[in-house]
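Note sheet for the following structure.
Left out: one protein chain. Kept in place: all the others.
Chains here go by letter, A, B and C, matching the order in which they are written, and residues are numbered from 1 within each.
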Amino acid sequence: MIVHFPFLSAILSVTLLGALIIIVLPENKHFLMKVTAGVTGFISLVLSLALFVLYDRSLGGFQFVEQIAWLPRLGITYQVGIDGIGLAMLLLTGIVILTGVLISSHEFKAGGLLGATGRPKEFYALLLVLVAGVFGVFMSLDLFFFFLFYELAVLPMYLLIGIWGTGKKEYSAMKLTLYLLLGSAFILIGILALYFSSGLRTFDWLVLRSVAFPAHFQNIVFPVIFVGFGILAGLWPFHTWSPDGHASAPSAVSMLHAGVLMKLGAFGIIRVALELFPIGAKFWCPILVFLPIVNIVYGALSAMSQKDLKYVIAYSSVSHMGIVLLGICSLNALGLNGAVFQMFSHGVMTALFFALVGCIYGRTHTRILNEMGGLAKLAPFLAVAFTVGGLASLGLPGTSGFVAEFLVFLGAFKAYPALTVIAATGIVITAIYVLRVVQKIFFASLNPNYIPEADACTMKDQFTHEHLEEVSDSGHKGFPISVSDAVLLEKIPIVMLMGILILFGIWPSLIINVINIGVSSIVQTIGGSL
Amino acid sequence: MIAIQELLIFNSVIFAIGIYGALTRRNTIGILMSIELIFNSACLNFIVFGKYLYPSLLSGDIFVLFIITVAAAEVAVALALLLCIYRNSKNIFIEKISLMRG
Amino acid sequence: MIDMYLLYFLMIFAAVSAVGVVTFRNIFHGAICLGAMLLGIAGIYLIMGAEFVFAVQVLVYVGGILTLILFAIMLTSKIADRSILQANEQKTVSFLISAITLFVLIYAIVKTPFTTVQGPFIVVDTARIGKSLFLNNILPFEVISILLLAALVGAIVLARKDIKK
Partner (left out) sequence: MFELTATVLLCPLAAFVLITFFTGKSEKISSLVSMVAMAVSLLSSLLIFALILSAPGDYELKIPWINILKDLPIEMGVLLNPVSSVMLMVVCTVSLFVQIYSVGYMHNDEGYSKYYSFISLFSFSMLGLVIANNLLQLYIFWELVGLCSYLLIGHWYHKPDAANAAKKAFVVTRFGDFGLLIAVIFLACKTGTFNFLEIERVIGSGILSPAAVTAVALLIFCGAAGKSAQFPLHIWLPDAMEGPTPISALIHAATMVAAGVYLVIRTYFIFDLSGTALSVIAIIGCSTAFMAGSIAIVQDDIKKVLAYSTISQLGYMMLALGVHGYTAGYFHLITHATFKALLFLGAGSVIHSLHTNNIWEMGRLFKNMKVTAVTFLIGGLALSGVYPTSGFFSKDAILIQTLESGHYVLFAVAFLTAGFTAFYMARVFFVVFLSKEKFSGKHPHESPAVMYVPLILLATLAVGLGFFSEGFSRLIFFGKINEPEHAVLIPLLSNLSAIGAIVLAWAIYQKELISAAALEQRFAFVHKFLKNKYYIDEMYVFCVKNILFVVSNAAGWFDRHIVDGAVNGAFYLTSSAAGALRKLQTGMVQNYAVGIFGGVILLWFFMNMMK
C-alpha cells in the first residue's frame, strides 16, 4: 500500500513549524509555548506511528520516498525515504521528544530545575530544531542532506547544555561540541571521498549504494567514517564527552541526547559505513570489534565507581552503546537486529532514566548517591519506575533490554565467540551498579535530609539541635527537604516509557519484524553469513 | 638653492625622530606630539616635492593645507578622548590604558 | 645666499627641537620644543615660498594645536606633578627601528635620481591658493569641513562630563 501523503516531509515541517511558532510567540506566554511544543511532539509521534502502521512489510525496502532536485549541478537532491531501521528510529524519536517536552514543561515551573534559567521559548525552539535534525538524519537518502541534518541535530546541543545545564556546563558543552565536530570532520571527509571517487558527482545514497567501490578505497574510508560516527555513538576511547555532557544537560536534553542523538552515530555507521562499504566492513569489523568490547566492560566498570547519579547513567549509556556497536560489528542478521533493537530499547530506557534523574534531582537537590537513601517511602512511584528502568538496563527478561542484548550476544557469539563471553560479563557488572544505585536512592532507611511533604510544615518547629547536626553531617546544611511523589505531568511520560519498555520486552516481534526488513537487505549487501 | 636630497633627508630625520618618540613616550600627550612631528615631516615633504618637481602646480600646498586641517581635527578628538580617559582612570600613561590586553 | 644659510639654520633648529620633543622628561618642556620645531618648519615654508602654508602653520599648529596640547597637559596634571615627568620605554628597539627607517629612507632618497627644476623658489600667492581651493578642490574642501564639524561635535561629546553621573 503506497500512500501519497508526504509523511516524512510532514514530520520534518511539523517540528520546524513548531519551532517557528514558538519563536514568534510573545515572551511571556510560557504556557502556550509548552502546549505548542507538546502538540508538535505529539503530532510527530502520531505521524511516526502512522508510518509504522502504513509501512508495507511485504514490500520492504525504502518507502514513502520523496524527491526534489535541489542543486542538480552538484548532484544534491532533497530525497527522503524510510526503511525498517529508520522506522524504528523515527518511532523512538517521536516517543522521546514527546516525553522530553512533557518532563521539561514541569521543570520550567517555578522552583523546578529549569525554573531558575527560564527562557522556555529559546529552549523549546532549539529542542524542536534539534529533533527536526534527528528526524532528518533518519529519513535522508541523500548524503548531503544527511550531513546537513546531522549537524542541525548536533549544534543546538551546545546552547541547550551551555545555557540550561547544571554544574560545569560550559566545559561540558564545549567538550561535547568539539568532540562531535571532530566526528563530523571525519564524516565529511568520508562523504566527500565518496562523492569524488564514485565519479558520479552525486550525493544520492541509493545511487552510491549500487556503486562497487574498489576494496582498497573501502578499506581506507570505512574506518574514517566508522570512527566519525562512532564518536557520536560513544565509541571508546572517544566517549568522554558523553558523561560530562549528560551530567550537565537538563533532563529533556539528556533524554534526547542519550536517547536519540547517540543513536544517530550508530545509525550513521549502519547507513553510511556498513551499507556503502561492505568490503571495508568485512575487513575492519573483526579488528574494530575490540573497541565495543572495551566500551561494554569498561563503561560498566566505570559506572560502578561513580558517585554522581547522572554519571552512573551516562557511563551505563556508554556501556549500552557498546552493545549496539558490538551488534553492528557482528555483521550478521541477529547481531544487527539486536543492535537496532538495542538502539530503540536503550533510547527509551535511557530517556526514562534521565527523566527520573531529573525528577529525583528536582526533589533532593543533589545527585550524589550517598546523600540520598530511603526515598521509596516518600516517592514510591519514582522508585517503581526507576527499578523498571534499572531492570531493563541490566537486561532482565520481560523488558526490551533483554531481547536486545540477547540478540546482540547471540549474533556476536556467532562471529566472535571468545570476545562475546568477555562482553557478556558486562551484564553482571551492570546488575551490580544498577542495583547499587537503586538501593542507594530508594531503599534502606530514609536519609534524615528528607521528610514527607505532609510533615514539612508541622515539623519545622520541632527540629532539635541534634537533628540539625545529624543533617549537616550527611552533607546537607539546613532544614530537611520535603520530598513528594511524581505529579501527573511527570507520571504520564514515565508511564509511557515504562509501558514501551515492557511492551517490547514481551512482544518484540512488533518492531523486530520491521527492523528485520531493513537488516536483511543490509545483510544481503554485506553478503555475510546469516 | 640647496639640493632636494638635503631637504628630504632633513624630513626623514624629523620623521625618524617622530617614530622614535611615538614608540618610546609613555605619556599619551607625548605620543601625540611625536605624531605631530611625523605629520610635519610629511607636510614638508609635500612642499619640497611640489617646489622642486612641479613648481607650476599648487598640489603640494593644497595637500599640506588639508593635512593640517585633518591634523587639527585629529588632535581635537584625540585630546578629548584623552581627557575622557583621564577622567575615568586618573592616568594618561599608555601602559596603564591597556584594556585591550589579551 | 642668506636664504640658504637661514634654511640650514632652521633645519638644524627644527631637528634639535624635534629631538627635544621626544627626549625631555618633562612633558611641558617637550611641548615648548614642539612649538619651536613647528615654528622652524614654518620658517622653512616661508623660505620655500609657501606663504599661505606658513601662515596656516603658524596659526593652526602653533596657535591652535600647540595651545590645545598645552591645555591638555595642564588639565590632566599639574605641571609640577610627578606624572608630567616621563621616562621613555623600549628605547633600544625604538632607536634601532627609527635608525633603520631613517637609513632606508636616506638610501631611497640617495638612490633615486630626481629631475628637479632649477631656479629660485616660486612664491605662491594666496589668491591662487584660494582659487584652487574653491574651484578645483571644492569637494575635498567641503568634505573636510564636514570632518571638522564632526570632530568638533565628537570632541565636545567626548570631553564633556557625564551628566548622568
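To be clear about the criterion, a residue touches a chain if its C-beta (ideal position, glycine included) is under 8 Å from a C-beta of that chain, and two chains touch if they have at least 3 such contacts.
Since we're looking at a predicted model, the values are computed, not measured.
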> Can you list the shown chains that the absent chain is in touch with?
Replying inline: A, B, C
> Pick from A:S140, A:N337 or A:S521: which residue touches the chain that isn't shown?
Replying inline: A:N337
>> Touching the hidden chain in the complete assembly: which of A:P6, A:G60 or A:G398 does that?
In response: A:G398
> From the list A:F64, A:F229 or A:F442, which touches the chain that is not on show?
Replying inline: A:F442
> Which one, A:N219, A:T240 or A:T525, makes contact with the chain that was left out?
Replying inline: A:T240
>> Under the stated touch rule, tell me which residues of subunit A contact the chain that is not displayed.
In response: 175, 179, 236-237, 239-241, 243, 298, 301-302, 304-306, 315, 333-334, 337, 374, 376-377, 391, 394, 396-398, 402-403, 406-407, 409-410, 413-414, 417, 420-421, 424-425, 427-429, 431-432, 435-436, 439, 442-446, 508-509, 512-513, 516, 530
> In terms of residues, what is the contact footprint of the unshown chain on subunit C?
Replying inline: 89-90, 93-94, 97-98, 100-101, 104
> Residue-wise, where is subunit B in contact with the chain that is not depicted?
Replying inline: 19, 22-25, 31, 94-95, 97-102
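The criterion applied here is as follows: only the chains that are shown with their structure count from here on.
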>> Roughly how far is subunit A from subunit C, centre to centre by C-alpha average, rounded to an integer in Å?
In response: 71
> Using the average of all C-alpha atoms in each chain as its centre, how far is it in Å between subunit A and subunit B?
Replying inline: 65
> Listing for subunit A: what residues touch at least two other chains?
Replying inline: none
> Where in subunit C do residues touch two or more other chains at once?
Replying inline: none
>> Show me the residue ranges of subunit C that touch subunit B in the complex, using the header's touch definition.
In response: 4, 7-8, 11, 14-15, 18-19, 21-22, 27, 30-31, 34, 37-38, 41, 44-45, 48-50, 52-53, 56-57, 60-61, 64-65, 68-69, 71-73, 75-77, 83-84, 86-91, 93-95, 97-99, 101-102, 105-106, 109-110, 114-122, 124, 128-129, 132-133, 137, 140, 144, 147-148, 150-152, 154-159, 161
>> For a test of understanding, state which residues of subunit B touch subunit C in their complex under the given definition.
In response: 1-2, 4-10, 12-21, 23-27, 29-30, 32-34, 36-37, 40, 43-44, 47-48, 51-56, 58, 60-62, 64-66, 68-77, 79-84, 86-87, 91-93, 95
